[in-house]
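Every protein chain except one is present and positioned as in the full complex.
Chain IDs A and B follow the sequence of writing; residue 1 opens each chain.
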Amino acid sequence: MHPSPRRLVLALALLLGLSPALFAADVQVFAAASLTDVLQAIAKDYEAKSGDHIRFNFAGSNVLARQIEQGAPAAIFISADEAQMKNVAKAGLVDAATQRDLLANTLVIIAPNDSTLANFQPVDFTKPEIKRIALADPRTVPAGVYSKAYLEKLGLWSKVEAKVIPTANVRAALAAVESGNAETGMVYKTDASMSKSAKVIFSVPQADGPKIVYPIALLKTSTGDDAAKKFLAYLESPAAGAVFVHYGFLTEK
Amino acid sequence: MSSLDWPAIGLSFGAATLAVLINLVPGVGLAWLLARRAWPGKSLVETIVTLPLVMPPVATGLLLLELLGRRGWLGSMLHSLNIEVVFTWKAVVAAMAVMSFPFVVRNARVALEAVGTRVEQVAATLGASPWRVAWTVTLPLARRGIAAGAVMAFARALGEFGATILVAGNIPGSTTTISTSIYSDILLGHDGDAYGLIVVSIGLAFVAILASELLVRERRL
Partner (left out) sequence: MTAFLELRGVSVRLGRFELEVDAALSEGWTALFGPSGAGKTTLLEIITGLRRPDAGRIVMKDRVLVDAAEKISVPPHRRKIGYVPQDLALFPHLDVRANLVYGSPVAKAEDESEFQHVVERLEIVQLLDKKPDALSGGEKQRVALARALLARPELLLLDEPLSALDAPLKERIIPFLQRVRDEFRVPTLYVTHAADEVVALCERAIVLRAGRIVADGPVSDLFVLRESPGYRLR
């Protein structure tokens, strides 16, 4: 028995009505914790324009790399250092043609807003009144790795290592300083500029500091994913670039 | 061959033991009040005591951080006395104590309720004051259940992670525990070391649960 013409038209209309939802795609993005606010802002604009939905997983890049290696369903990976991107590439999961350096950042030393520290220089870390330095875990998290590299370069690391409070990611280091539980900390300039309860007491000049870059890449599992490729392209566009700069990042070209 | 993080094992053991010892008297005391007396606010207290069992450990950890941090209600007092809690071993003990407290209370309460009031009543008629009754009749009869609770509390303290990592961090050389050490080993890709610690923690948990079962089961009085 054939369905009546009326029924057919109704079904078609329903299908067409649902089509934006049917055709809207989900793009899974794994990104370093320090990109939380800026990427969420960019994604909001993008979702309004494209109708696609961006899902984020923010964590320390080392955790994300580990998760991707274990098979987590990410389409795009933005790491806070080259080392973690290399790890994922070594596992054969990166679409090498799509990899490039997206952003750059600099390090700053921070203290709680009510701190009385003035004219702070990195060597002041060795002073006895500084008991705690909050860093993202210098063994594994890029922000911490960079901070340690900088302090080693200045010959200070061995003297201050005992004062280091390693945290799970750079945002946790920021929180430790904001709460006053650590007198000082080192985070990215972009994290510090977001904070209302912590202030910058020293900015590491970009020339002195380690080269902090954020590589971005499409993961091989999503090579055929048009929505993912579209978002990747958007992130590299001037529109997104303006937002990155607004949040204090440096864009690479 | 992997190397075991002995300082972490030592801290876990020592802190868990200290946590249980800290919990014992208040826990059994509170259990007695819950088992033997009715009083206003009792349901509220019962709920609060159960919270660490039910809440996500990191949530409890956050509350502890608020309380014990340098700006916290208790932490600021201690800080002015030059006592630091967060990011030290003391925070490990605090987190373990809070998370394992419900085990002490609940097990002790069940044990006390099992003793029943009849023997206590007769002891009173024989001239024993309430203190003497508690000491010579109630506690000896509830001893096994209380011990089982302490063992379970110890096992829970050993396995504590979420709250610990928030208030104590995972500072190599001072606040790494078995659980947090496994975590960082995994993050660093030192799977061999992680597995070593995992075997240790399974072994300890096994022994703890077995001891607890034996304590409760042997010779029902």
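Convention: a contact is a pair of C-beta atoms (placed from the backbone, for glycine too) under 8 Å apart; a residue touches a chain by one contact, two chains touch by 3 or more.
Owing to the predicted nature of the structure, the values given are computational and were not obtained by experimental measurement.
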item: Among the chains presented, those that the missing one touches; value: B
item: From B:137, B:194 or B:208, residue that would touch the chain that is not displayed; value: B:137
item: Residue among B:119, B:199 or B:214 touching the omitted chain; value: B:119
item: Touch residues of subunit B, complete complex, unshown partner; value: 118-119, 121-130, 133, 136-137, 140-141, 221
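One rule holds for everything that comes next: only the chains that are shown with their structure count from here on.
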item: Whole-Å gap between the CA centroids of subunit A and subunit B; value: 37
item: Residues of subunit B defined as touching subunit A within the complex; value: 65, 69-71, 84, 86-87, 165, 169-173, 184, 186-189
item: Of all residues in subunit A, those that touch subunit B in their complex; value: 60, 62-63, 66, 131-132, 137, 139-140, 162, 164-168, 179-182
